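Apart from one protein chain that is not included, each protein chain of the complex appears where it belongs.
What follows is subunit A.
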Amino acid sequence: MAMKIGNENFSDRVGKGINNSFMRGAVSGAQDSIGARRLNAVEELGNWEEWRSHGEEIRQHVLENLDYYLEQLSDNIAKRGGHVFFAATPEEANDYIRGVIKKKDAKKVVKSKSMVTEEINLNASLEEIGCEVIETDLGEYILQVDDHDPPSHLVAPALHKNREQVREVFTEKLGYKKSSDPTELAQHAREMLRQDYLTADVGITGCNFAVAETGSFALVTNEGNADLVTSLPQTQITVMGMERLVPTFEELEVLVSMLTRSAVGQKLPSYVTVLTGPREELDVDGPEEFHLVVIDNGRSRILGTEFQSVLQCIRCAACLNACPVYRHVGGHSYGSIYSGPIGAVLSPLLGGYDEYKELPYASTLCGACSEVCPVKIPLHDLLHKHRQVIVEKEGKAPVSEKLLMKAFGLGAASPKLYKWGSKLAPSAMNPFTSDDKISKGPGPLKAWTDIRDFPAPSKERFRDWYKNRDKGGNQS
């Protein structure tokens, strides 16, 4: 699965999302409960805004000195006997990882949750060379078993499925015979996965944060699956987006705390797993061989531009959980594994405007996303910047809209034109008006009146009332 999901156009995807009443119930329920938990978890700190500023400062500092910290990270991993590969493209990353798999003659890979491996379509690339790939995060496992259904949420990838649907998938694909009780379902997945951990040749993980100072990397999970992925297989490959690092453990502590509070309203997750290179002499477990693959895939193109702050993201999904648009359309509507406000900003940057030109408009610019972002990414401002680029640089706006806006520019900038236009409006709208409202509007108004009434222009404009009143005509 690459970054892009599905082949339908934006409007069809949205229509499908809106008609999926189960998904909408699940998403709005999750938004309400996670939203409340998040608020409690951040408010109990007492000075959340200071934390946010600190989080932003850490992330900005890393981005400003990214080359330095990447080199430090790479040197420290090499010192511990690990291998580091910088991949400019998904193809380079996949080729390198396939090379390691082939060299090890590996037949089975277990994976912990990683969005960046979805971005580069790693699983398909490994399956092509006959390697079995098993996702061990429960949500990702369910999706994989269900014929690679794409994730619809950054943190809860199977949010769009309920337990009945999970039972059906397990029954059909895994011969499951028990109930839809979540404990029984999870138990079954555990039993299946346990064998896979023990027999896998290679473990692949994502990376929540790499620590430059020590060459370590940290994984945040609630299931403990990453511990098994990183301790049982002899070879380990970690894949990280090139911006996902912190200078030292001090910053790691700050960001992990902010990540879990923002993501699910937890003070701490069940597991924070920190690993540093391959197994050393006195270690009781861990891989004999360690590879870190650092993915660029368009990120360095974003550095230094007006969109740089998008790289501050720590993938907590708080913006998805607060977004009123995501609430109604769900993750698959975005057509990208990166959904919600962060997806609407990031997807056009990584995947291009041709593919994702609608996403920046799928927002009312209400600012709910920017308000909850723990590292203060001005998400709604970036969506607005995208619109400006689409109109002014890419020239991808519809012609009718361009003309309308040109007319707007002329009309709004000229008090005379504005005055005449607004004076004529009531009579121009007369044929469409009844009972002081317009129920079936012409032109661009139609999209409005398909859903709601539009008010008829006031018979007396405010400015006319004011003027007459000055003359003493309307004094109340």
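Keep this in mind: a contact is a pair of C-beta atoms (placed from the backbone, for glycine too) under 8 Å apart; a residue touches a chain by one contact, two chains touch by 3 or more; residues count from 1.
FYI, contacts and distances are computed from a predicted model.
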| item | value |
| --- | --- |
| Protein name as given in UniProt for the chain not displayed, "ABC transporter ATP-binding protein", "3-isopropylmalate dehydratase small subunit", "Lactate utilization protein A" or "Transport permease protein" | "Lactate utilization protein A" |
| Residue of A:K103, A:H148, A:K267 or A:R463 in touch with the missing chain, whole complex considered | A:R463 |
| Subunit A, residues in touch with the chain not shown (by the definition above) | 11, 14-15, 18, 324-325, 327-329, 361-368, 370-371, 384, 386-392, 397, 401, 405-406, 408-409, 411-415, 418-419, 422, 425, 437, 439, 444-445, 447-448, 450-458, 460-463, 465-467, 476 |
